[in-house]
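Note that one protein chain of the assembly has been removed; the remaining protein chains are unaltered in position.
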């Protein structure tokens, strides 16, 4: 299974950056979920993040729903989202057609697809393919909301500038979901933007960390081995282009803690069980414990930079140098954030359907 | 798919800590691979790691191969590894039968299995279940070795003490695979051991970081989305009990770098392509680029500690306190290392079989 | 996995009869396969089978390829086929909106989708959805042809009239693939057509048997258990709407034979192994033996008939009667034949990719 992910609720994605269209097929979601086209559009806009920090193509990213919706509600059969590419004119790609851009997939793609891959604009490797994930994710986010489950992601760090941590998670999620630039501390948001602008003016780029939280997710979902909640979530999260690390709860920092510091003590209130701290990030033994699910993704700096780079010719493997032209994103982390929310929602819908059946929303 | 992982080469695991037996079924490996029972035993011993740093049960962990091997070679049909539990006598588990141990899976297990789970010694959640993974992994490691692919893991940090980084990776792997306590810098090994001993004497525990490297893996294996090499590896690695983070290449540190620092410049030598640095950890766009695959896992401190902890009763959810008795491991990272190697080998065998077919070893 | 089938080569289908569009995403096919749009169109026309025996909608069924093809060849990434529905105007479905048509999926759909399903024209259950399978199948058929593998299906029986059996299978396949009405014996073709016409004039319908043969498929592909070639093929073939039985080789007739009659004796010629008879239908122990793969599908008579039928109201479950109006197909077997070829091709591409790797075509 290559471009399909999920078991009971599964997403299939398709498309190339400069092909006819990109999109996704979302299968297995329960019938009867209302489709909120405004919310889909809002999420699509967060991903496009048009503005001076991004050089997204000025395309409307209009989502057409081809199937699976009837009278404004899901039918229970595959929902197909299509976004037509408007900017697909043939042009001269020059040396980008045969020189491997460092940190881009050009070289491994050549080794896998033997030169038949569509190289234009990154082809099937383009971050643009996440548009289909975001469209499908919007429906998944709405489905979870019907069960009181909320997801939010903030830019924990960008170019070395750190946002504050989650405090009151549910409130913080609500705040984030109303922000275009998802940073909880307004001052830090401005600092990050200025770091991104400087990188841009230097022809360079910056990376960062995303932190995602989920509240309202029930205890007892997940598996002890292999399909641990961490395993399944990370599997999907590493599809976000540029993600190179995923950690849950106290994450890598737990490695330097003592057991007595890292163990989360239990307490109960009104018949519900909680932990005093949440170093586990809501998951123990691969299974949810009812506390907020919290994880972080490391996002590498955008590989497209203006500086001259040493590389090889894709056909001859001879050494050469490359100086990328044209527009590029000095950062993608503010755009990746909605992709993290979307993938999380899709994975959690699948987990709930596996645990509670295909009518889990009823 | 719960206790089964992999597609063309798949592993199914079973067992409980104090049940009749634990084990694994390894399916889809090519026929004709020699089975080296000494190597299996060596790997099993690394996992047991009997000594004063561990309190592993003094069981021989004798692996019986029930199927899939004929005349000392794999037949191509499922290979079943069984390790009988010797220490399965009924005894009084006292409060452990109904009190949730913090940072153990007791509470989420209760929510998932409704009290029918085998709680003795952690049951199916026990680290002991990794014995089956290690037995199967030994065969996978040997299979990869036939193609010149080597895997090694060192304890990058333990209780705040750091080993040196990989330098000459292939040599370092050879060194590691001859060490019981997998640390490249001998002085640091001693320091780590003494940190573990102190934790033990305090009734506490420590965590750490594992760093794994793979050399000889071909370029062009993996998928751009969902089944990215990072995604598939992390999915499996989060099954190692106590792992709470996985990062590839420069990992979380890439978040603070500029593109010009993190991009790996290409060069070629004798018709093969290399990168100057390996911030990508051997994987770009989800696909191997022929450089060493390098990743790190965060291992949380062992949850079993002697200190009194606040918790809840599993049946009534009422608050109570718990003071764990008996032997416990003050650290598991030195034992987890061979599990990391094993899981990595199993995932890579699957990836190679998917890419090159079931006779990929021929 | 619901609307996705296959492992290394996988097909995802979507759409409803009167929705915006129907289609399919074909993932995992090797890169570099030439796309023959004329052949796709030819196959689409076989499925539409416009003429007096069918009442197919007079739609062009124009296939748009949205992704996965670049410079006329497959890229190795998902190929998306979209067929826009032209006839999607809102209209009054009258009693069809709430009365269960016997032998149609209306009632089970109601029990599964709780009334949210798109009932118009059968919605996602419509035979029209096979158009996406046929488009994708055309590419798979071409891929197999590059390796000398040919597939052909004839109408073995229709309304009680039987075609002759396969004689020289490869020649027969070539003949069939040039026929609109796939019957080897021309006289029998005419008889079948007249049986269909009579059924039509009576407001009734007829069923039949399809027989498919594959030549050139290598020995040693398939699995002994579960993913037997028979198991995987039948799994997919039962997706052809109206198929209620699948048999391989001598099939159900083998039940009345003696072992001495049914066993296929081996012989060899120029270092290749053959069997004198082919009661096995090319598959023994779940694995191909290099002989032609031969199987038959039972196709039930089209459920839409003009006669008044007893049924229930989908909402109240009260008994009522129904008299279906409008156009209907008195037989679909002549149209289903190209679906059988397509599904067979898709399954076999997947099997070859699993066995020989993703570059199996090279």
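Per-chain residue numbering starts at 1, and chain names A, B and C are given in the order in which the chains are listed.
In this text, contacts are C-beta pairs under 8 Å (C-beta built on N, C-alpha and C of every residue); 3 or more make two chains touch, one makes a residue touch a chain.
Since the model is a prediction, treat every value here as computed from it, not as a measurement.
Enquirer: Which of C:18, C:48 or C:104 sits in contact with the chain that's absent?
Expert: The one listed residue touching the chain not shown is C:104.
Enquirer: Considering the whole complex, which of C:61, C:84, C:172 or C:230 touches the chain not shown?
Expert: The single option touching the absent chain is C:230.
Enquirer: Just checking the interface: what residues of subunit C touch the absent partner chain?
Expert: Residues touching the hidden chain, for subunit C, are 1-5, 7, 13, 100, 102-105, 107-112, 124-125, 129, 157, 159-160, 199, 204-209, 218-228, 230-232, 234-239, 241, 243-268, 271-273, 275-276, 279-281, 283-290, 296, 298-305, 307, 309-312, 317-319.
Enquirer: For subunit B, which residues lie in contact with the unshown chain of the complex?
Expert: Missing-chain contacts on subunit B: residues 1-4, 7, 10, 12-16, 19-23, 25, 27-28, 31-32, 64-68, 70-71, 73-80, 82, 112-114, 116-118, 123-124, 359, 362.
Enquirer: I need the residue numbers on subunit A that touch the omitted chain, in ascending order.
Expert: These residues of subunit A touch the chain that is not shown: 7-8, 77, 224, 354-360.
Definition applied: only the chains that are shown with their structure count from here on.
Enquirer: Measuring centre to centre, with centres taken as mean CA positions, what chain is farthest from subunit B?
Expert: Result for max centroid distance from subunit B is chain C.
Enquirer: Mind checking the centre-to-centre distance between subunit A and subunit C? Centres are C-alpha means, answer in whole Å.
Expert: Chain centres of subunit A and subunit C, defined by C-alpha means, are spaced 38 Å apart.
Enquirer: As a quick test, compute the distance in whole Å between the mean CA positions of subunit B and subunit C.
Expert: Computed value for the inter-centroid distance: 45 Å.
Enquirer: Take the average of all CA coordinates in subunit A, do the same for subunit B, and state the distance between these two points in whole angstrom.
Expert: Whole-Å distance between the two chain centres: 27.
Enquirer: Hey, what residues on subunit C touch two or more of the other chains?
Expert: Residues 7, 77, 359.
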